[in-house]
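Mind looking over this structure? Questions follow.
With one protein chain withheld, the remaining protein chains of the complex are depicted in position.
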Amino acid sequence: VTSGYDLITFVTDYGLEGGFVGSLHAVVDQIVADRSSSQVRIIDLDHFVPPQDVLLGALRMERLLAYTRAGVHVGVVDPGVGTSRRPVAVNAGGRVFVGPDNGLLAFAVDAAGGAEQAVLLERYLLPHRAVTFDGRDVFAPAAAHLACGMQLRELGSEIDPASLQRLERPVVHPLAGGGVEVRVVQVDGFGNVQFGAGPTVLSGLGDRAEITTAGGTLTVAVGSTFGDVAAGEAVLLVDSDACAALSVNQGRASELLGGLRPGDAVRLTEAPRAAGAR
Amino acid sequence: VTSGYDLITFVTDYGLEGGFVGSLHAVVDQIVADRSSSQVRIIDLDHFVPPQDVLLGALRMERLLAYTRAGVHVGVVDPGVGTSRRPVAVNAGGRVFVGPDNGLLAFAVDAAGGAEQAVLLERYLLPHRAVTFDGRDVFAPAAAHLACGMQLRELGSEIDPASLQRLERPVVHPLAGGGVEVRVVQVDGFGNVQFGAGPTVLSGLGDRAEITTAGGTLTVAVGSTFGDVAAGEAVLLVDSDACAALSVNQGRASELLGGLRPGDAVRLTEAPRAAGAR
Partner (left out) sequence: VTSGYDLITFVTDYGLEGGFVGSLHAVVDQIVADRSSSQVRIIDLDHFVPPQDVLLGALRMERLLAYTRAGVHVGVVDPGVGTSRRPVAVNAGGRVFVGPDNGLLAFAVDAAGGAEQAVLLERYLLPHRAVTFDGRDVFAPAAAHLACGMQLRELGSEIDPASLQRLERPVVHPLAGGGVEVRVVQVDGFGNVQFGAGPTVLSGLGDRAEITTAGGTLTVAVGSTFGDVAAGEAVLLVDSDACAALSVNQGRASELLGGLRPGDAVRLTEAPRAAGAR
């Protein structure tokens, strides 16, 4: 049984242009002001998931929610809005998750201990619901009511938690001759390139590795921070999400090898030693 | 007579680079902390109105404020800052509007029921007012004082509400041979192209329409959501602002026809049926 929360978090692909995020805040604020005498903290965890990239949104939710206390956690990356995909709310481990049932919530729900109860969002929608903006018209009002203490089952019909959409994690392919093939999953504002792989893929590479993409091959250091290499040089490291990543000290790794973007396949192999090297 | 509010909303063209928005929050926070024991909620409805586009700012304020409760509603899209245009506060329908008197507030004030009282912002400005940043030095302090219960007439001289600047809405031109000419008013972060026209312009178009711009002509489906067409295909629909809009399923409509941008003229006409079609 859910009691009230005083925290709502958002992870979306809305960006900040067009006023989408402002609408979410306005809708939550209006409902909370009507129903509750206490404040609800709203945290915009991330509104810059790459557009309509459900997998990256799911990874982002999982990682960012590791730093939040329990609350109502809304995710909206929703290429199927207006179609038959289900809008849902899910109880898991003392948290509530709200969003489209397209796999976006799956990793975060699992990290919280797995879905205990789930409902379709059928009631307390905004009047005049638009076809293409469930964030504002369905998910934000549900989140606001849940934050004020509404029970899950007041929002709509219960559904089998086992029926919720699952999602595959990014795969690391071991290569026959040693090393791995991974995918780029994220490029941040500094140009750091994050791979869909944990720290262990770096442990077999020694202190210098080759990175091979469709754009060519580059030999880089394997280290632990930007400052391990000279300004302008590249380094493979474990980033702050505990993922393998490529960075350039005071530069943009995303511009290496003709450009690295989410989805690109990348091979990481141990660099051959120069003849005569120790 | 205005009593205190605990909500301040912002719609501006400041963007988030340069610290302009941070300044607004700092100024409001400092005044509220001095004058009041209660919290004021600040909602950044939209800081990405296209630079200096007063008409689009006015439309954005009107639409976003439809989702807020009554508060102090600040708008700043202000190409005339530092000239003789008047800084004003306006009471309308239990809300207070604050901004430049250049038409920006007009649609939102009308939607709230029309201006009942208006004043020039002459007092409670920040000391050392800069010439080019009335958002920080004039509008934010006025909003903070109003949120804490200050009456409109304490801020400056009353002016005739009928003297406030008006603004023309975007015009839909019917075409002689059927269909309409409209203007692009907004492109959002997904590349969706919004027209300055309501849902009715789509009702005469049947299920396929031709879109003609300076860049060429394209035949597209008329539908209700992205998912009505295959990935990469375009569809005319009614968007979440209840405006006619052009979208591409999992793509960017703004890149069609050589690029669609705010201000572009666009003709929407019924697509001719192929010979022998039903």
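As written, the chain order gives the labels A and B, with residue 1 at the start of each chain.
Here, a residue touches a chain if its C-beta (ideal position, glycine included) is under 8 Å from a C-beta of that chain, and two chains touch if they have at least 3 such contacts.
What you see is a predicted model, and the numbers here were worked out from it, not measured in a lab.
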item	value
Listed residues B:8, B:27, B:257 or B:271, member touching the removed chain	B:27
Absent-chain contact - pick from A:237, A:256 or A:271	A:237
Touching residues on chain B - with respect to the absent chain	14-23, 25-27, 29-30, 33-34, 39, 51-52, 79-83, 128, 130-133, 136-137
On chain A, residues whose C-beta touches the chain left out of the figure	7, 9, 11, 16, 39, 41, 43-48, 60, 63-64, 67-69, 186, 188-190, 224-228, 237-240, 242, 247, 249-250
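Throughout what follows, only the chains that are shown with their structure count from here on.
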item	value
Computed distance of Cα centres, chain B from chain A, in Å	30
